[in-house]
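Heads up, one of the protein chains got dropped from this complex, but the rest are sitting where they should.
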Amino acid sequence: MQYSQKVMDHFMNPRNVGEMQDADGTGTCGNPVCGDLMTFYVRIEPRTDELEKARICEIRFKTFGCGAAIAVASMASEMAKGKTLSQVIDLSRNDVTDGLDGLPPVKMHCSNLGVQAIHEAIKDYLTKIGRQDLAEKIRGCPKEEH
Amino acid sequence: MQYSQKVMDHFMNPRNVGEMQDADGTGTCGNPVCGDLMTFYVRIEPRTDELEKARICEIRFKTFGCGAAIAVASMASEMAKGKTLSQVIDLSRNDVTDGLDGLPPVKMHCSNLGVQAIHEAIKDYLTKIGRQDLAEKIRGCPKEEH
Amino acid sequence: MIYLDYNATTPTDQRVIKAMLPYFHDISANPSSIHNAGQKARQAVESARATLAKMLKCQTDEIYFTSGGTESDNIAVKGTAFAGGKRKKIVTSAIEHHAVLTTCEYMHKFGFEIVKVPVDQYGIVDLNVLEKEVDDDTLLVSVMHANNEIGTLQPIREVSKITQRHGAIFHTDAVQTVGKMPIDIPSMGIDMLSLSGHKFYGPKGVGALVVRKGMRFDPLSHGGHHEQRKRAGTENVPGIVGLGKTCEIAIDEMDAEEKRLRKLRDRLWQGISTKVSELKLNGHPEKRLANTLNFSVKYIEGESMLLQLNMNDIGASSGSACTSGSLEASHVLLAMGVPHDMAHGSLRFSLGRFNTETDIDKVISVFPGIVEKLRAISPLYKPSITGMHKE
Partner (left out) sequence: MIYLDYNATTPTDQRVIKAMLPYFHDISANPSSIHNAGQKARQAVESARATLAKMLKCQTDEIYFTSGGTESDNIAVKGTAFAGGKRKKIVTSAIEHHAVLTTCEYMHKFGFEIVKVPVDQYGIVDLNVLEKEVDDDTLLVSVMHANNEIGTLQPIREVSKITQRHGAIFHTDAVQTVGKMPIDIPSMGIDMLSLSGHKFYGPKGVGALVVRKGMRFDPLSHGGHHEQRKRAGTENVPGIVGLGKTCEIAIDEMDAEEKRLRKLRDRLWQGISTKVSELKLNGHPEKRLANTLNFSVKYIEGESMLLQLNMNDIGASSGSACTSGSLEASHVLLAMGVPHDMAHGSLRFSLGRFNTETDIDKVISVFPGIVEKLRAISPLYKPSITGMHKE
């Protein structure tokens, strides 16, 4: 397993680790059977349904998983922090992988979990504020984890 | 190929090499297709048909073949020399192999050729002196060389 | 680095390297050549063969040199299967090394029925199921001597007896035991045995398959007339010489080494398990390789522990999927009934010749902090809310 220095940095010093008791949205992807599980917590400001205006002002995560999973979660949290929901929805696994200077091929599946779980948290937020219609348009976790 | 010192001695200094213009019997076994060919020439004294009395008083051979074949021919010639025909007929491949302190397994087929070709020369002698009946009882070369 | 990954591979013993060195350049001819240079190489190969035979209590011509444990396992399974005959069933265990397991599965393609006998919670094959599965259609029974991940030792004699009763062939993958504990092929009733040099301080890329006389098997590699025409390819003379030397050393030293490693290993487990909560020992507590310690750490995943250990200059391994490039957790742990998350959270420390008490104590001092750090970021670990989690 050859991890980049960036990966190792985020793994050893993950940013935004933790939970949030009163989060505006939470999202969990993965499961322990596959060996990777991530939960993200977001606080939104302003708490509007305008995706261009609402921003992730605070973000926290917890991860059960390999080095890549932890680094991905940390990197994704940094990338999402301060951005509008619209910008975060546009975030892709590649953005995260690029941000980490790449991942070994066998670890690419981890890179998906990060953005997926954040998107799941945004869906949760939108649902909570009564915008299921918007939430449904966002892809969160895949139905089946292989 | 691990040859004994005896084999190497007989190979490097084969005894009784040569031909005989007026041999009492000659015998050839093997063929170049198999990579081994031996011709033996014997002179018999007294030139009787009594197998217990007639002796191989002189013996010569020529060999086309591997180191084992040459050593076997040389050893067989030494073993046969001076012996009665009856004694020589009793000589076996094992006597020759033992005399050489053994042969590598793949070379065991060579060890047969030596006595066979000498037996063939005795058959030739007996036939020439009109004792086909005795000659037929002796096994010379096998019909088919594989 | 404090190397605690000896089951993955061992450094080659300096005495072995020294024994091999002349055979790279000075005595480097082909053992099949009839000139003196070739014959010297031949003698070296045959003398190594004799040492192996001595160690395993078998005949020299029952030993076939190979390129390692994987090749030996493949010859045993495929060679017997392809050699023909009417029997079409291969019985193996659920916890074999992939070199046996995947190979058996592959034979399905050629019309063989493959049965994987389950194991109990300690990783010991279920002899009742084995007894039921092995029948007169069974060609081969392949059950390993000791498992590489958990170290559990299998009841070889019992397996052999069941196999013999049905006239089947008994193969054992002894890659993890050869050179570490005494093996007596005839009295253990073994028909075929695989071993690998690099698992007991020998060179990589060389191993052997022992096949009792009278067993038929097709070569895996066809070609020249090497190894009684059963394993073609110019002999790896330095490797074979090295393997011979490795066995020579093992014969002398394995007993004392076994005792030393068992003590170190138990010290390690003792130290870790008193300092860290919610661990689960994997494998049989006693019937187990003296050098192997495998346990699961609840709430966290194996690779992340390995990386943290690595940052502390400690090398170990894990049965987590994440280290193998597949999404599946260790088939061995799963077969023993270990839940997925605990299987992903497993660690293997395998000890060896160059480990000292100081090494062990370093691990004991470092490990609790690693667990704490990783549990702190795990969504599964919630001591603040639920108090101490229980199973």
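We call the chains A, B and C, going by the order they appear; numbering starts again at 1 in every chain.
The rule we apply is simple: contacts are C-beta pairs under 8 Å (C-beta built on N, C-alpha and C of every residue); 3 or more make two chains touch, one makes a residue touch a chain.
Here the structure is a predicted model, which means the values were calculated and not measured.
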Sole residue of C:H35, C:K57, C:K132 or C:R216 that reaches the chain not shown, by the stated touch rule: C:H35
Query: Which positions on subunit B touch the chain that was left off?
result: 1, 3, 8, 11-12, 14, 17, 28, 32-39, 62-70, 106-107, 109, 146
- line: On subunit C, the omitted chain is touched by residues 1, 3, 5, 8-14, 16-17, 21, 24-26, 28-30, 32-38, 67-71, 73-74, 82, 97-99, 102-103, 105-106, 109, 196, 198, 203-206, 218, 220-225, 232-239, 303, 306-307, 309-310, 313-317, 323-326
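The rule is short, and it goes like this: only the chains that are shown with their structure count from here on.
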Task: Among all other chains, pick the one whose mean CA position is farthest from the mean CA position of subunit C.
output: B
Field: subunit B-subunit C separation of Cα centroids, rounded to whole Å
entry: 56
Query: Between subunit A and subunit C, what is the separation of their C-alpha centroids in Å?
result: 40
Field: subunit B residues counted as touching two or more neighbouring chains
entry: none
Field: Touching two or more other chains - residues of subunit C
entry: none
